[in-house]
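Every protein chain of the complex appears in place save one, which is left out.
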């Protein structure tokens, strides 16, 4: 049953005429200010999601709860974040599911950590690491705002150090030098489980794939994804947008194998 | 703690030299046959995931449990399936999470239904509909094989008929004429919640977007995704593949709004 | 034999440090001013192409003659111009060659007219038409600056009117409603010769292709071209640019057929 909006909720206010969006936490007595007028939080509370609220100057705004994509894009950014086009592919290759335990290195601003926490649910766990304390603090604030603090365990760690977790179901690396963290990630992964990483340059890609193969990963695949917005206008017609994000990074995935023992009678 | 492979498990056998993969259910006394030799199921049982097993002719195969992507791609197909590049984007826009109740129209071969069931977990529910009984039977067999029969409720229904579910958290349409099902999907969605659809032609896209707007959806966005494989060879070098899937469909998402009531004192 | 730069030449001055380029016509006693200093035209004259000249403040600039791509991009624009990625494809499908007579409708800013004039050479002719006199005046000034005034004949004409030329070797249409001009272009083309057009929306594309087929064109093909800049940095590595032009238009080409006469004895 759908809950009406309440104090303490984050609300996405959508300026109906222009489509601009604002993420606002509802608090008693507070007001939201924009150049299209002021909205009292008290007037939003009690409304169902999808309602129209009007600013004091009569301009319509729609009130929604943020979806996971809004959560990711609205984090306070200290770093580049993983884009939704890539994020969807990554969580599929990571086989993320409710209850899973996932390792992440390179917390960054926490946007992808939030997605992982969203998908593993309250019974799952995200173990995330970053070497920069100030970034981690920002990320943890973003994660807490999304309501997922209790699904995330964060730690400061330099690439190459062992991860203090074992038998994780999946590992994701978002680092400048992912190959430095691959052996430790391999050690922490349960047998057979997937590791996925993202890197921006061809040189980093090559070094990462080489290290994956040497460390004991198989079924290694690399792709890049391009997302192009399409403009659908009833009068002017349908056409792709003139601008797009041309590139974010190469995506690589593989699965942890165990060392093979050639059988005594194989004669190979 | 990682479980060794057991009878009743589906196992992905990976021919190590060529990378070909086979999905096999382990049964006592059975054998897997390929042109690289025979493998007794009994010899696979008890091994941890990621182990190497050898065929009678000494060829190595790796044994993995299938990931969700393998599950989707290995369904018995009666229809075109949703590709992983699109599937990841769709589940993000649908805000899928553990415990969610999701509506799907156009079950097809059930590949995307399996992904939804995977992500909503045992506490969630996928309500899926198709108008073709023979396709639905095939899809249900695929879903059962993936182990998700108890998370899925399927029904036969023609686009335009009301869906026998209410207040669902998300709706996905994969139909030739999605606009016929949009009003019914709107009626079944909880306020504020997302609907996503996929269509192959510009004409279908335009009609879908028009119907979404008229029915009461906002924040409507359309994209297309292109996935290009990258070849990473340590000696020959890094380069994109010469072949790719150039197009699958246009992806459209929007959120259900409620009808606006202009306040008496707004003077608009 | 390479000629040194001379008065009356257009020169591309390239700010060496930032790569910004300026198109300047060399005149006695004149100066070029930029925020990196002043350059006397007299000091550029007499230098070979590719020379470095220094501003009064000691900043290096390279002096080149503009190539055809520079000519196209540096026109004074009153309209969207045809991009090089598309222009190259178009001139190939038009089979442009020295001495050819080419029809163009939609002169726009004249950028593509300049390319056609460049390729047909002094023995060829470009017949270009636009319905807007003020655009045509601007285009003719651009064409004259490129030195191709005597290869181009321009006229004011509304789409649908007959073109006052016959037996042309190729026709190019760059109009909002190219289908209006297709029958007249067909009438002006020599038998068997190609027509190419560019349109931005799916609806315009469909109408154009329908009209081409009905008017008597065959071998009709449609493509879109995407050009992505690649960043090649020796230290940071190789990667695609994050931004690109995602779309300019759909390109359509076809060839004029003659009406078929079924032979009396064919029995078809």
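Each chain carries a letter (A, B and C) given by its place in the written order, and its residues are counted from 1.
Just so we're on the same page, contacts are C-beta pairs under 8 Å (C-beta built on N, C-alpha and C of every residue); 3 or more make two chains touch, one makes a residue touch a chain.
The model shown is predicted, which means the values in this text are computed figures rather than measured ones.
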Response to the item:
Among C:8, C:46 or C:122, contact with the omitted chain is made only by C:122
Item to complete: Return the single residue from C:41, C:74, C:145 or C:256 that touches the missing chain.
Response: C:256
Response to the item:
Where subunit C meets the left-out chain, the residues are 1-2, 14, 16, 19, 21, 48-52, 54, 58, 60, 62, 64-65, 67-69, 84-85, 87-93, 95-99, 115, 118-123, 167, 190-194, 202, 205-206, 209-210, 218-232, 234, 238, 240, 250, 252, 255-258, 260-263, 266-268
Discussion item. If the hidden chain were put back, which residues of subunit B would touch it?
Written reply: 200-204, 224, 228-229, 236-248
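Basically, only the chains that are shown with their structure count from here on.
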Fill in: Cα superposition angle of subunit A on its copy subunit B, in degrees to the nearest 5
180
Discussion item. Interface check for copies subunit A and subunit C. Shared numbers divided by all numbers used: above half gives same, below half gives different; which is it?
Written reply: same
Worksheet item: Taking each chain's centre as the mean of its CA atoms, how far is subunit A from subunit C in angstrom?
Response: 44
Discussion item. I'd like the Å distance between the centres of subunit A and subunit B, where a centre is the mean of that chain's Cα atoms.
Written reply: 20
Item to complete: Could you list the positions in subunit B whose residues touch two or more of the other chains?
Response: 202
